[in-house]
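A protein chain is absent from this complex, but the other protein chains hold their places.
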Amino acid sequence: MSRSVSQHALPIRAEDDVVLVRRKVRELADRLGFSSFAAAAITTATSELARNAWVHGGGGDAIVEEVERLGQRGIRVTFTDEGPGIADLSRAMEGGFSTVRSLGLGLSGSRRLVDEMELDTAPGQGTRVVIVKWKRL
Amino acid sequence: MVYQHLTARLRFDEAELRSRREFFELHDEDLARLARLRPFAEKYMDDIVESLYELILGHAESRRHFPDQATIRHVKQAQREYFLGLFAGRCDLAYVDDRLRIGLAHERVGVPPKLYIGAYARYLRLIFDRLLHEFESREEFHAAQQSIEKLVAFDMAIAMDTYIAAFVDSLERHQAAVRELSTPVIQIHDRILLLPLVGTVDTQRAQQVMERVLMAVVEHQARIIIIDIAGVAVVDTKVADHLLKTTEAVRLLGARTVLTGISPTVAKTIVQLGLNISAMHTRNRLADGLKLAMTLVDRPAAGMADDALVSDVGGDQ
Partner (left out) sequence: MRDHPIPILRVGKTLLVTIQIELRDTVADAFQEDILSEIERMGAPGLVIDISGLDTVDSYVARVLVDTGQMARLMGTEAVLVGMRPEVAATLVRMGFQTRGLRTALNVDEGLALLGELLGRG
């Protein structure tokens, strides 16, 4: 079980909000002493998923958390939107990299950048994505 | 361990302080009671510190941490200050800060927790023995005793945290050192680097190798990095895929990778993977790879005709 040490709720209602969420995650990664590679990975994944919530979900919310598990520090980001949801999840996770605003690119790419990813979606039910990146010992 | 690392790791803020004081039941009235005991503390300070060091210096193992008279004088003085600090009537972040520094000092000179806790036990006995004669009422003595115990327990918890944090810190540094040793990047020529890869390559190590290679290329502004995989125990499709990813990342930086130590088996694996080999610079022998690197190094950067073929690797579907 991981314990939430601190929490920041941020809205994703505009393009600038995507930047703010990304920046918050970057700040936290730097403060926790993530390696520059791990910091870039979690920041980039955040950017992809925040954009998904904004572009495909019609806006949503992000919760940026510092988490702790057995003395290990990590970052957890939860994205929720009330958008149309994802109908063909397996296809989205395969990650087609052909179109500029492809949904799959954000999802599949992000999954390869983080330690844990949890996805909860259904057509018409919105989407909830949780990602976690741990600081490597 | 340096102080900044310790505080960054422990993240001792107002919320944490509140939470701890609550659990240790360390209330403002305890602190006020301790402040009222200040005259008592001043009166017995020298007596208690001297007696404490009789135990510490009379024990062979403990004695070793205090090599000379100057050190002993110094720690005794620090001890007097610590003692008076217990009766200062405060327990705020500045107090915690002071305790963290003390804990770090103990950790640094290698005082193990057992000696630390043992010394504390005598410390309390010394204080309580003298405290007993200070009060006429049993209740007052008990109240004072409890307040002291609470604050001392609070201090000991901080000391334990310091030990653990320092231990984890040294583990991390050790791991980093092992990582460095397992991927030694050598500059073998102006703008040519060599990474001889030896042993087992799993996903985690492959990731470390990629990061180290990329950092080294930028740090040295190298045009070419030779990765010699002759010493890698097993090059399966997974390892081959990692190597290709590293090659691609190096190309993004504007440099080239030359892969050497490609055995017949490895060559088979790569071809069976269906990887585009026209974009790869590979050789069987390291010496040949070095020759190849020497011919490539004078041309600026990557992105030339040969590398443009990368567009055929998978490409965009």
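Labels A and B are assigned to the chains in the order they are written; within every chain, residues are numbered from 1.
Note that a contact is a pair of C-beta atoms (placed from the backbone, for glycine too) under 8 Å apart; a residue touches a chain by one contact, two chains touch by 3 or more.
Keep in mind that this is a model prediction, so the values were computed, not measured.
S.K.: Looking at B:Leu252, B:Val271 or B:Ala287, which residue reaches the missing chain?
M.R.: B:Leu252
S.K.: For a quick check of understanding: of B:Met215, B:Val234 or B:Met294, which residue touches the chain that isn't displayed?
M.R.: B:Met215
S.K.: If you put the missing chain back, which residues of chain A would it touch?
M.R.: On the chain A side, contact with the omitted chain comes from 15-16, 18-19, 22-23, 26, 36-37, 39-41, 43-44, 47-48, 51, 95, 97, 100-101, 105-106, 108-110, 112-113.
S.K.: Can you list where chain B touches the absent chain?
M.R.: 210-211, 214-215, 217-218, 221, 223, 245-246, 248-255, 299-304, 308, 310-311, 314-316
Following the convention adopted for this analysis, only the chains that are shown with their structure count from here on.
S.K.: Can you give the whole-Å distance between the Cα centres of chain A and chain B?
M.R.: Measuring from centre to centre gives 28 Å for this pair.
S.K.: Which part of chain A faces chain B closely enough to touch in the complex?
M.R.: 5, 31, 33, 35, 37, 71, 96-98, 137
S.K.: Please name which positions on chain B make contact with chain A in the complex.
M.R.: 8, 11, 164, 168, 171-172, 175, 211, 316-317
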